[in-house]
Structures are given as structure tokens and as C-alpha cells.
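Pasting in a structure now, in C-alpha cells, and then I'll have a few things to ask.
For this depiction, one protein chain was excluded, whereas all remaining protein chains were kept in their positions.
Per-chain numbering from 1; labels A and B assigned in written order.
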Amino acid sequence: MNVAVIGAGPAGMIAAGMLARRGQSVTLIDEQTGSGGHLRYDRYPVGSDRHDSDSWLTELRGAVDSSNAVVLLSAIVWAAFRVGDGFELAVNHAGAERTIVADHLVVATGTTDLALIVPGATLPGVMTSRAARILLNRHDVLPGQRLVVVGAGVEAERLTSDLASAGAEVSAVATEKIESIAGSRGVESVHLTGDRTVTADCVVVARGEAPDLQLAGMLEAPRTYDSSVEGWRLAVGADLPGLSVIGGALLGAAGPAHVVKATIDTVERIAPAGPESGEIGLDITGAIIRWEAVQG
Amino acid sequence: MSDGETYLCRCECISIEQVDAAIAEGNLTINDIKRRTRAGMGICQGIFCLGQMAQRLVAAGVEPESIEPMTSRPPTRLVPVGLAAAHAPEQDE
Partner (left out) sequence: MNGHGARRRATGTASAVQITFDGEPLTAVDTDTVASALIAAGHRVFTIDSHDGSPRGGFCFVGRCSDCLMVIDGQPGTMACITPVRDGMRVETQHGRGHWGREGQS
């Protein structure tokens, strides 16, 4: 069977490696210049140093490279169509157009960061949490000297701590306290409720994530709006012939349609303990795949 | 300049007031608001604004689970027009 896996983050890489080891003909596609998805700019586990993400990424790349999976990088899937019983993907691969034909599609497109809607939020210096992590962790660049991190939760806390460790002045502020962002050519100050003003040169929006189902939506995957996620999630019990959705793109989706639990001997090696590890049920006849965390 | 504007759609510079006005006019679906305001038609194809648009519908009293997503049509990304024309998958009608 020809399987196309869209998204080479940890979920996509594990699925591609597993499927290739089971004798499927796999193409792993990612729009970035390298595989790894958010592992290229995140730190695991919480509070630990970057080496943990690097070593996991190295292992995943090793597992994929030693398999027969074909990896296409700098490859943007800009359209997807059902054709007969399978799929056709329109891919812009480093400027050249390609059509990828697949019997089965694994959607591992992950998540996108939530935006902040206040006056001045389009000023230079306002960026997503992911953007700040890319600059800080991937490029060793401080996004600013005096930052306001907007949001609450583990991700916002982790980022605030990382920025402070890198030498920046950081304040963490809850979303509802932000009234506006001001500046002429970029962020200069942030106005908070209670008539307070904070001098800043960067505002990081760390409010949370929503699943990225843009491509799945093009294939008419049923989605339900979820106010707590501020986005659409995959509908419960959705029937998706030939399509599997895994990893971050499953955010908020409750309950798989079918799950076949099958532990593969390589899973322990290519998915070491961490927030993304687990047993993966992969029913390649077209069920929704559930990403389960291991206990203990 | 954008002083004072609260943009809901940053790609097309559509303000939250424009979206709320479209809702007040009776545009109660994502597709209708998109057609009325252009929000969601920019380069990001709505990935950063449609959820916020839905939140305005929720604020206006619309049931969250009833808010259908935008009709997704290709392309989802910037592609040169000439290259897009090269794709014409055979479709059985």
C-alpha cells in the first residue's frame, strides 16, 4: 500500500517508521527544511536542557532514515483530493510541482498557536509562542530584551523561564489583563487593565494551540467547533475512509472510532519516555488513530 | 497606519468591529462572514483568525458546536499561479 504521511513531527516520523517496517511504501512529507516538527525548537522534559529533544530527534531521524520511507522536505501540500479509492496530493517540493498518489493518508499536521486580538497586536515584535521558541532554542536569538509573555499554563511558564534564563527581562501576564499594545515601528509598551503600562519590546502570545486540520478539512473530515480550544477539532466518531489523524492534530478530539492496539518492537527504541511517547494503534484500513501516553 | 485598530484578520486587515457588524447584519456562518468581510481569505487561509471569528459568533449567542468550519478549497498556501494550473486531477463526474 502507498501511504503518504503529512507532517514529519514526532507523530508523523513514528508513523512513517512503523508503516515502512511493516512493508508499506511510505512517503513522509514536511514543509520545513528538516524533519522533527516542534522537536526542532522545543525542550523536553519540562525544565530539562535541550539535549533531550535533540537526542529524541536524532533517534527518530535514525529510525526513519534506516527504513524505506521516502522523505520529502521543503514540500508544501497545498491541495489534497480524493481520487477513486485513494488520494492525490498537490505538492510544491522546493519550487517544483509534484503529484503524490496514495492509497492511505496519515495526517500528522500538528497544531497552530492561538492569536491575540487586541489593538496593536500586528506590530513588529508581537509573535507566537512557537516563534519565540524557534528564535530562542533553534537560532540562539533573543526575540527581545524586555518581553511580555501572554497566557497561562505550562507552555507559557516554561517559555517565561527559558527567556529569563537567556538573560531577558520577562513578565508573564494573563490574556484578559492585556488591553492594548503600543508602538510606532514595533512594540514599545503594553497597556494592562488597572491603568498600568509595561515597557516592552516583544510580546509573545502563549495562549495555547488549536489542531491544524486545514488539509484534513479539504478532504471533508468532519470537524466540531470547540470554544475551549478556540478552534475546530476532529468530530467524535468521524468516519474517515483511508485517512488517519494522529498526534497534535487530534487535540481536543474525544474518542477514537476504531483503535487497534499493536505494540511494535521498535516503538521502545524510537519513542523513548517523554510527553509524546506511547503505544500507537495503527489500523491502516482507515480508522482514526489515538495517540496514547504510556503509564509509568 | 493601524493605530487603534483591533484586527481580527491580520492578513487582510479586517477589524473586530467589521466582523461584529457582519454578524449583526445576519451573517451567522463562517463562510458568510468571510464572504462579507474578506476575513479568512488572506495568505494564512484563516488559520489564525477563523477560530477568533467563531469566538465572535459565540459571543453573539451562537451555539459553538453548530459553527461549521470554513469550506476549505485549494490552495492552502501561496503557490505561483502557473504551477497551480499544472494540476488538473482527473475527476469522475
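Note that a residue touches a chain if its C-beta (ideal position, glycine included) is under 8 Å from a C-beta of that chain, and two chains touch if they have at least 3 such contacts.
Quick caveat, the model's predicted, so the values are computed rather than measured.
Novice: Could you tell me which shown chains are touched by the chain that is not displayed?
Specialist: Result for the missing chain's touching partners among shown chains: A, B.
Novice: Identify the residue among A:Leu39, A:Ala90 or A:Val126 that touches the chain left out of the display.
Specialist: Only one of A:Leu39, A:Ala90 or A:Val126 touches the chain omitted from view, namely A:Val126.
Novice: Consider the whole complex, including the chain that is not shown, and state which of A:Leu105, A:Ile134 or A:Leu234 touches that chain.
Specialist: A:Ile134
Novice: List every residue of subunit B that touches the chain not included in the displayed model.
Specialist: 1-2, 5, 10-13, 42-44, 47-48, 78
Novice: So which bits of subunit A touch the chain we can't see?
Specialist: 31-33, 112-113, 122-128, 130-131, 134-135, 138-146, 166-167, 185-187, 201-202
In the analysis below, only the chains that are shown with their structure count from here on.
Novice: For the complex, which residues does subunit A have touching subunit B?
Specialist: Against subunit B, subunit A makes touches at 31, 76-81, 83-84, 88, 90, 92, 97, 99, 112, 114-115, 117-123, 210, 212-215, 217-218, 223-227, 229-232.
Novice: Name, in rising order, each residue of subunit B that touches subunit A in their complex.
Specialist: It comes out as residues 2, 4-8, 10, 16, 45, 47-52, 54-55, 58, 64-70, 72-77, 79, 83-84, 86-87, 89-92.
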